[in-house]
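See below for the structure under consideration.
A protein chain is absent from this complex, but the other protein chains hold their places.
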Amino acid sequence: MTITSTHVDVRDLVVRYRRRTALNGLDLRLGAGVHGLLGPNGAGKTTLMRVLATVVRPASGGVTVLDGDVTGDARLRQVRRRLGYLPQQFGYYPRFTVREFVEYFAWLKEVPRDRIPAAVDRAIERAGLLDRADERLKRLSGGMLRRAGIAQAIVNDPDVLLLDEPTAGLDPEQRVDFRELLRVLGVDACVLVSTHLVEDVAAACADVTLLHEGRAVFRGTPAELAARGAGGDGDSPIERGYTAVLRAARSA
Amino acid sequence: MSWHVPEATLRAYSDGRAGDADAWSVEAHLVECERCRHAVGGPSTDAIVSAARPAALPPQGRVRRAGRWRGAVLLTASGPAARTAWLVAAVVVLALAVAMDTTWESRGFAWLTLVAPLLPVAGVATAYGSGLDEPGEIVASTPAGGLRLLLWRTLAVLAVSVPAALLAGVWAGSPAVWLLPALGLTAVTLAVGSVTGLGPAAVAVGLGWAAAVAGPSVGEHASGPLLAPDAVTVWIPLTLAAAATVVLNQHRFAHLRRPSREA
Partner (left out) sequence: MTAGEGSDDELLRRIGSGDRAAFEAFYDRNAAWLAVRIRRRCGDADLTADVLQETFLAVWRAAGSYAGAGQSGGWLWSIATRRLIDAHRRRAVRAVVVGELDDDRGHAAAPSAEDEVLAGTYDAELATALDRLSPELRAVLQATVLDGLTVRETALLLDVPEGTVKSRAVRARRQLREALS
């Protein structure tokens, strides 16, 4: 499957929170496929997710998502209909059931009305939560809550799917299922997965971007990251590659 | 339906022998016509049909129809008007106001008049992006998550608090002079909130209203000029101006005001 188009185009992106600079001149282009986003805490992963999710406006730079400039308002609504976003942490209405929660976001994402029930059913099925679909959210475990979050993110069949630490709270078996879902989603959508679990990236991502202090210090395949491993620490080649690239970036 | 697919065409289609143009017509018709739909099939599909028959049917779950109002129900059900804590607070505040009015009737100051228009203001303050049980970051990334969601919830808050305050007023025997101010203050809260955020806006509006009502009452007047019958000429233009401000500033509700955590 070779669908070549640019889903996300970020140029010289700068984002500041009060005095701290979270992203500092980031350039990034992403097409269809599963892309891993790695980096230590504070490197700017979550900020990048928020900007691409159109939740936070950048201080400067160009951000194009699905051919729409999301630093302005004109195309925002069209772009948002085709977005899926799972933040690292999200509040929820404890009395909503999983089905109501996912349905709520189907309405907010303006999925055509006659398609909503089937779309909700399919999203919950893909997230592996069908047997708990009518359970109230407050009764779910952390891992199940995260899967409810994944279901809402994919309910509109997004072209750009942003997942911030999606495997947090999932047990090993669920993580294997989730990676399989990621690969399927990445066939024709641009899926950006931020994670601190390097093995998730190795297993599911076609390429990896490593952020350090608001800039991309590495972009390549997991194999290429592993090949940089000489002199790094870690249990696996890719972890050694990760630490080696970071070390080089810090000393630069 | 008067026209149906000829038998021979249907057989050819069932066996996978129909050309594209024929198949196009057949398929366009089948979607509309049960009779022809049920006549499709034959030796070439029997194996697939029997292989695919679900052996065991799982529990069905509570699937809801996507009716015209279902969306509005979900959008408001997640807002403050449907939140028990807010409802309880509203009832308690109204009851207190009525109790104080009936206890100190002679003072001429109407607590209900002070409190009633502020109920929707308080509801609006928590209606959107306040972080209360709210997946605010996800909501902010959706096309309908901005002003539209806020207006539905505001409507729900008004629909609950205004009748409740009216009932309280009937019970206490005090006139509903606060009705227009309630709408006006709610609109002003939204308008100011489009610039400052809804929380600060509600606080400012609340203090302003308290000063306007309580201030004059200290100086002998039973109710301030903002509650006089001719205050209509103030409230209606104010409400309209506030509504216009909200519409003009609607893009300001399209983003998250304060990201909850830096990262």
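Chains: A and B, in written order; residue numbering restarts at 1 for each.
Criterion: contacts are C-beta pairs under 8 Å (C-beta built on N, C-alpha and C of every residue); 3 or more make two chains touch, one makes a residue touch a chain.
Predicted, not measured: the structure shown is a model, and the values here were computed from it.
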Item to complete: Name, in rising order, the residues on chain B that touch the hidden chain in the full complex.
Response: 3, 5-6, 8-9, 12-14, 16-25, 27-28, 30-35, 37-38, 40-42, 45, 47-49, 51-54, 57-58, 60-67
Discussion item. Using the document's contact rule, name the residues of chain A that touch the chain not shown here.
Written reply: 1-5, 115, 117-119, 121-122, 125-126, 130, 159, 180, 183-185, 187-188
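Operating definition for what follows: only the chains that are shown with their structure count from here on.
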Item to complete: Can you check how far apart chain A and chain B are, centre to centre, with Cα atoms defining each centre and the answer in Å?
Response: 29
Worksheet item: Of all residues in chain A, which touch chain B in the complex?
Response: 17, 20, 22, 41-42, 44-47, 50, 53-57, 73, 76-78, 80-81, 83, 85-94, 96-97, 99-100, 103-105, 107-110, 113-114, 116-117, 120-121, 130-131, 133-134, 149, 152-153
Worksheet item: Which of the residues in chain B end up touching chain A in this complex?
Response: 58, 61-66, 68, 70-71, 74-75, 77-78, 131-145, 149, 251, 254-256, 259-263
